[in-house]
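Notes follow once the structure below has been shown.
A single protein chain has been omitted from the complex, and every remaining protein chain is retained in its original position.
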Amino acid sequence: MRADPADYQLVSPGNLQAVLSALAGEPAQWLPIAGGTDVMVLYSAGKLSNRKLINILNIPELRQIEVFPDKIRIGAACNYTSLRMHEVISREFPLLATAASWTGGIANQNRGTLGGNIANASPAADSLPALLVYEAELTLISVRGERRVAYRNFHTGYKKTALASDELIRDISLARKFFGYISHTRKVGARNAQAISKVCLAALGQSASGKIGDLRLALGSVAPVPLRLNETEQLLAGNRIAPSLIDAARRSVMREIRPIDDIRSTARYRSAVAGNLIAEFLEKLAAEGAKA
Amino acid sequence: MNSSPEKSAKCDILLTVNGEPRKVLAHPVERLLDVLRNELGLTGTKEGCGEGECGSCSVLLDGMLVNSCLVPVAQASGASIVTIEGISTHYLMNPLQETFLECGGAQCGICTPGMILAAVHLLEKKPEPDLADIREGLAGNLCRCTGYMQIFEAVAKAVRRRVAK
Partner (left out) sequence: MQEGHIVGASVPRKEGRDKVTGAARYVDDMVLPGMLHGATVRSSVARGKFQKISFDPNVNWNEFVVVTAKDIPGKNCIALILDDQPCLAAGIVNHAEEPVLLLAHADRHKLRKAVDAVSIEYEPLPSVHSIEESERQSTIIWGNDNTFKSYLVEKGNVDDVWREAAHIVEGEYFTGAQEQLYIENNGVIAAFKPDSGITVWGSLQCPYYVHKALMALCGLPEDKVRVVQMETGGAFGGKEEYPSMIAGHAALLAIKSGKPVKIIYDRMEDMVATTKRHPSRTRHRTAVSKEGTILGGEIEFTIDGGAYATLSSVVLSRGTIHAGGPYFWPSVRIRTKAVATNTPPHGAFRGFGAPQSLFALERHMDRIAQVVGVSPIEIRRRNFLKTGQTTTTEQTIRENIDLHHLLDRALELSDYAAKKNRFAVDNKNGKRKKGIGIAAFLHGAGFTGSGERYLNSLVGVEAGADGIVRVLVSSAEFGQGTNTVLCQIAAEALGLPYQGVAIAQPDTTVVPNSGPTVASRTAMIVGKLVQSAARGIQQTLTKAALLNDAYTPEQFRAACGEYVALHGALKSYARYEAPGDVYWDDERYRGDAYAAFAWAVYVAEVTVDLTAYSVTVDDFVALQEIGKVLNPVLAEGQITGGVAQGIGFALYEKVLWQNGRMMNSQMTNYIMPTSADLPPIRVFFEELGNVHGAHGAKGIGELPMDGPAPAIVNAVEDATGVRFCSIPLLPEDLFEALRNEPVEQDVPSPLGDSA
C-alpha cells in the first residue's frame, strides 16, 4: 500500500445537489468515486494524483434502473451485479448483461459501476462496446442543468471524454428496439475470468435470406477509445454473406482499428483476433439468418 | 462547501462488524481492509495483492461480497460487515468450514478466509450451485496451493449436506 490516507479527502454529502455544487465550486478538484474499483487500485499503488474524492455511491438518483415502454434508463452508479440481475437488461440487452458478468469477479461486480467505467474511459472496459452497438445515450448533469450526449460521441481520445469538469454522468439510456437482432459478444483475455481484455467484440445484426440488414459492430482494446466499426458496417450492410465478403470485412477491420503492443498483448495478435471475431459473428449471422 | 485543508482529519465512522456495532476513528479513504485489521484487530481478513485481484480480502458488506482492499471505509459507514471471524458462531463452525477441513480446501490457509466468504456468499445467492456456478462464484479468489479441485469438492459437499438436512 503506497498511499497515505491522510493526504486524501473523501467527502460524502449523500445528496445530488451538494455533489454538483462541489464539482461546480472547485472544478476539476473533486474526483467522483462510485464503486472504487478503478480509483482505489490507483490509490493503493500510490498513483492517484487527485487528492479530493467525492462519494457518489450513496446518491439515490444514480442507483435506479427505470424501465419505460421505449427505453431503459440505468443510473450511473448501478453496479454490474444489478445489471446482470435485471430482467429487462438480461432479456433485451444481452451484450451488456454478458459484459457485466465478465467485469472482474463477483466481488468487483458488486462494486464496479457502469458510469464509473464509462467515466474512467479505458478502451479495454468490457461494457463499452455493448453501449456503442446499443447506441446508448448519456445524461450529463451539473449545476447548469442537464444535457444528453450520444455515447458514440462521448470518448474523445485515450482516457478523454466529453464530460465537463463540473459534470457527472447521471444515467445511461438504451432504446428498447433490438428485438429480433442476432447478438454476439466475445471477450478475449489472458484467462477465463478476471482478465483485462485484449480484444472484445460486441455485435448486433439482422439477416434475412442470407442478406445482412442492420449491422452494428464495436470492438474494445483495439484503439485509444472503444470503437464502432462504421466503415466495416457500411461495407457489409445489404450484402450477402459469403467467404469473399468475410475476407473483405477482415481487411476493412484491420484498416479501421489502431491496436498497439502493450504489457498485455501485441498489435498483430489483436488485429488477427479482431478479424477472427468479426468473421465468427458473420458466420453466426449467416447460420442464424438461414434458419429465419 | 468551504475550501478544504490540505490534510484530511480522521473522523468517527460507525459500522456493524460481525453483528456488533463498532466505532472507528479513521481517515475516510482508509481501506476497509486496514480498518478491520489494524483498528479492529480482525486479522482474519488478509492482503494478498492490494488491487482487488486475489480476493484474500473478501468480506460481506450489507450481504454483498466485496474486496475490502478497494472499499474506502467512509463508504462502509452504517454498513453491516461480516468477516471470517463472524462466520463461525462461538465454537460451532459453518458447514463450509467443516467441509473445507474434510476435503482439503485449505492448504496454506492464506486465501481461505476470503474463499470461505466467497463460498458463503455463493450459497446465499445460489443454494444449489452446479460446478459451473461454483467456478464462477469463486473466480475472484485466487488459490496458489490447491488447484481449486478440493475447494470445489468442499463447496459441493456443503451443499449436499444442507440439502440432506
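Order of writing sets the labels: A and B. Residues in every chain begin at 1.
One rule holds for everything that comes next: a contact is a pair of C-beta atoms (placed from the backbone, for glycine too) under 8 Å apart; a residue touches a chain by one contact, two chains touch by 3 or more.
Predicted model only: the values in this text are computed from it and were never measured.
Only one residue from A:Q64, A:N192 or A:N230 touches the chain missing from this view: A:N192.
Checked against the full complex, the one of B:I13, B:L60 or B:I84 touching the unshown chain is B:I84.
Contacts to the hidden chain, counted on chain A, fall at residues 1-6, 45-46, 105, 186, 188, 190-196, 198, 240-246, 263-266, 268-269, 272-273, 276-277, 280, 283, 286-287. By the touch rule set out above, chain B reaches the unshown chain at residues 37, 42-51, 53-54, 56, 83-85, 87-88, 93, 97, 100-113, 116, 134-136, 138-152.
The definition used in the following text is that only the chains that are shown with their structure count from here on.
Contact residues on chain A toward chain B in their complex (touch as defined above): 1, 5-12, 18, 21-22, 25-26, 33, 35-37, 40-41, 43-45, 52-53, 55, 57-58, 81, 104-108, 110-111, 192-194.
Against chain A, in their complex, chain B makes its touches with residues 1, 3-4, 7-8, 26-31, 34, 47, 50-53, 55, 58, 64-67, 69-72, 74-75, 77, 118, 121-122, 136-137, 139-141.
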